[in-house]
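This is the structure, below, for whatever I ask next.
Heads up, one of the protein chains got dropped from this complex, but the rest are sitting where they should.
So, chain A:
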Amino acid sequence: MIVCVAVVGHQNNPLYLQSFTEADDALKLHHIVHCSLDVIDERVNNPKRSAPTLNETFLGLLYPTENYKVYGYLTNTKVKFIMVTTDIDVKDADARNFFRKFHAAYVDAVSNPFHVPGKKIASRSFGSRVSTIVKSFGAGTTV
């Protein structure tokens, strides 16, 4: 169950933040997303020498907290996608798949001539696409 997704720009400015649970946890989720940005910066600035440098987009599990797991994805324009989930067991392939679809939705939203890069994504269809992708994430693992 994904509880929160976020898109953060290359200057660490938030572009899109959407939580999928009841609102009282929202602040905590935002805080988690914020902390995970630090982890991303650390990974990006000190790449592990043994890790392959070709597929740098999917950053994998950033850090597990008490109930949540946080996954990150970095585009080549340094835009970061963060996904917070409560699933205990998340397959790597599912997470990669999720980010791939999310990336496609993000690219379409940004291609809107009325979107100003650097401002928040105001597209309603992006919101609904993200909801669909989030819903199908859970379903994929059970089938």
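Convention: a contact is a pair of C-beta atoms (placed from the backbone, for glycine too) under 8 Å apart; a residue touches a chain by one contact, two chains touch by 3 or more; residues count from 1.
The criterion applied here is as follows: contacts and distances are computed from a predicted model.
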item: Hidden chain of the complex, named as in its UniProt record, picked from "Integrator complex subunit 11", "Mitochondrial distribution/morphology family 35/apoptosis", "Trafficking protein particle complex subunit" or "N-acetyltransferase domain-containing protein"; value: "Trafficking protein particle complex subunit"
item: On chain A, residues whose C-beta touches the chain left out of the figure; value: 108-109, 111-114, 122-125
